[in-house]
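Before we start, here is the structure in question, set down as structure tokens.
With one protein chain removed, the remaining protein chains of the complex are shown where they sit.
We call the chains A, B and C, going by the order they appear; numbering starts again at 1 in every chain.
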Amino acid sequence: MIEVRGLVKAFGVKPVLRGLDFQVAEGEFVAVVGPNGAGKTTLLRILTSMARPTMGEVRIAGLQLPRQSGAARKILGVVSHQPLLYGDLTADQNLRFFGRMYGVSNLDDRISEVLSIVRMSARRYDLVRDYSRGMQQRLAIGRGILHRPELLLFDEPHTGLDPDAADMLDDLLIRVADEGRTVVMTSHDLTRAGELASRVDILSGGKIARSIKRGELDRGELNQLYYEVTRG
Amino acid sequence: MEAAPRNLKILTGITIGLFVLALYMVFIYAPREAVMGDVQRVFYFHVASGWVGAVAFLVTAIAGGVYLAKRDRKWDRVAVASVEIGVVFTFINIASGSIWARPIWNTWWTWDPRLVTATIMLLLYVAYLMLRQGIDDPDRRARFGSVYGIVAFVSVPITFVSIRIFRTIHPVIIGSGDPAAEGAFDMTPRMLQAFMFSLLTFTFIYATLLWYRIRLGRLSEEVEERKMEMMSV
Amino acid sequence: MLLQEAPAETFSFMAFGFIVILGTMGLYLLSLINRYRNLEQDMELLDELSAKVEPSVEST
Partner (left out) sequence: MAEGVGAVSRVGPRGAVGGYLRAVGAIVWKDIAAELRSRELLGSMLVFALLVILIFNFALELDLRTRQTVTSGVLWVTFAFAGTLGLNRSMAIEKDRGCLDGLLLAPVDRSAIFFGKVLSNLLFMIIVETIILPLYSLLYNVNLFHPGLIAVILLGSIGYVVVGTLLSAMAVQARTRDILLPILLFPVVLPVLVAAVRATTGVLQGLPLEDYQAWLNLLIAYDVIFLGVAIVSFDYVVEE
């Protein structure tokens, strides 16, 4: 689904990613973890074609970025740590707008369906501005899956959520992933990442330093490895 | 940074030589103008400065286009360097024109199309520099600079045309709308030679300054780079 | 004024004009030199700093 080879991204003179290789097979749920500033968000922004790579090859479902980004964006669903929603519109209007941008068919039905998945049906006609952070994030996930994307990218989805809201989000993430979609999530929360993902990749020094499949290590070992890789 | 390369040293030498010669031609070789007197001597460098301004902004627009196509930062360095020099010489052009106008048209300022266009051009490129100042990410700065450099350059001829039509329709209150009408003079061959030579000299001055300014930009980026490294250590 | 036979006495304006032209060019040149000097000083400072930092990093 995702194939990244030798990816380099520099902001000005400062390299963030230095020859990164990264593969994700179809149906996998991969969590990319790493300390702040390691380049997790940068990696995701390149995968979403919001940033262009300085060097290296990036393919999504066989489509080369940034050249074929238009086609790639169709199969991508993105949930960022910002909600990407309009505060002065209701949930219904927000989803309707993005549905039209993506050309979703049977939009009314799909909006109802998505709202019930993210458990926001009761707030359908309320302004997004008045939502709590957790509700905004749930609606943002609704926006991300609205057009039935094959590949979902979550950028620090737990940012700014209280523990209850974060647990609810986890349920949602698992449900979304179980529908057979490929998911890539960045996080700085190692524990959550380890519980959710089928594979945890540790990003350090601008590269994927380690890649751990679920069940390979227990939580303590994973934590220790993480600190060894990122601190050492 | 290494010392100036040999070609730049040679160019600098030529430019200084040309400049000394140009001063000689403007002050001694060219005759005193029969009507306006000495102040007409300002004309040679006045026009040459305007020429440098126009060339500089053209170079900025082209360098901006090349940057957007190739994404090589060196083109952006050319673009900023050229704007800076263009702003300096456009200012010289306007100020010297104003000084020339005072004894000839009896006013420091006339709403002549060329003068107004030059002034708006100056404002455009001051805005360009302010835009760049407001952006921290160097790649974005380069991209926005390139776009604005092109937009600004495209707007200049339209501005000129609009002011030209404006002047011809409107009654002219002070002086003449067109300096060719009043304050015009027949150039003697020596004047023409001094004029052409000034244009050549200022083109060389532009090229030399551009080269030095590009090197300055590169050095500044190197320093930034080093500072980044220091901070990450 | 324009009808006079002799050229107008405009020497002072010429002088003023050239002061502005050459003065502005000179100022720009000075600013270039000044900026260049400052950057070179920064560079030297950075050299010194990195010379100090590197051994201490290796020793720890």
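Going forward, a residue touches a chain if its C-beta (ideal position, glycine included) is under 8 Å from a C-beta of that chain, and two chains touch if they have at least 3 such contacts.
Note that the structure is a prediction, hence the values are computed from the model and not measured.
Note on the chain not shown: across the whole complex it touches A, B.
The chain omitted from view is touched by exactly one of A:8, A:61 or A:127, namely A:127. When the full complex is taken into account, the listed residue touching the unshown chain is A:83, out of A:34, A:83, A:142 or A:157. Not every partner is drawn; the one left out touches subunit A at residues 45, 48, 50-52, 70-71, 73-74, 76, 78, 80, 82-89, 93, 97-98, 100-105, 107, 127, 143.
Subunit B meets the missing chain through residues 68, 120, 123-124, 127, 130-131, 133-136, 140, 143-144, 146-148, 150-152, 154-155, 158-159, 161-163, 165-166, 169.
Going forward, only the chains that are shown with their structure count from here on.
Centroid to centroid, with C-alpha atoms defining each point, subunit A and subunit B lie 50 Å apart. Our note on geometry: subunit A versus subunit C, Cα centroid distance of 51 Å, whole angstroms.
Averaged Cα coordinates give subunit B a centre that lies 17 Å from the centre of subunit C. Under the contact definition stated at the top, not a single residue of subunit C touches 2 or more other chains. Listed in rising order, the residues of subunit B touching subunit A in the complex are 137-139, 221, 224-225, 228, 232. For subunit C in complex with subunit B, the residues that touch the partner chain are 1-2, 4, 7-11, 13-14, 16-18, 20-21, 24-25, 28, 32, 35-36, 39-40, 42-43, 46, 49-50, 53, 57.
Chain contact summary for the complex, subunit A toward subunit B: residues 11-14.
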